[in-house]
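Okay, so here's the structure we're looking at.
Missing here: one protein chain of the complex. Every other protein chain is in place.
Entry: chain A
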Amino acid sequence: MEGSNTYLIRPNHQYKFKPAIVKECIREIVRERLSGMLYDPEEVPELSRSLADGIKDKVKNAGFDRYKLVVQVVIGEQRGQGVKMSSRCLWDADTDNYAEDVFMNDSLFCVVAVFGSYYY
């Protein structure tokens, strides 16, 4: 009888997507990049893209193996308008999770959401 391969179908507890750690990652980067910034319509596209890339790299290096990541960054101007952002996910609640953070200063607000989904 030959031996069979073993496949991991769920991550061990220590390798699970930990929202608290990811939230810390997001917070550091956003605070560092956006403190004191003013909303500038020309710069914002580049800024949001680079913020998303920076956060994605930081989370990747935090060592969540076999996790697919989706990072979404929303930057808006503060002018007294109302905004609502919501999300719903169809996934395996046991292995998958998300982390989010909101940053506000006088001229802009920034919402970052990072979703992690385990690749079986």
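One rule holds for everything that comes next: a residue touches a chain if its C-beta (ideal position, glycine included) is under 8 Å from a C-beta of that chain, and two chains touch if they have at least 3 such contacts; residues count from 1.
We adopt the following convention: contacts and distances are computed from a predicted model.
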Name per UniProt, for the chain absent here [options: "Dynein light chain Tctex-type 1", "Coatomer subunit gamma", "Auxin-responsive protein" or "Deoxyribose-phosphate aldolase"]: "Dynein light chain Tctex-type 1"
On chain A, residues whose C-beta touches the chain left out of the figure: 39, 41, 44-45, 47-49, 51-53, 56, 60, 65-66, 68-92, 96, 98, 113, 115, 117, 119-120
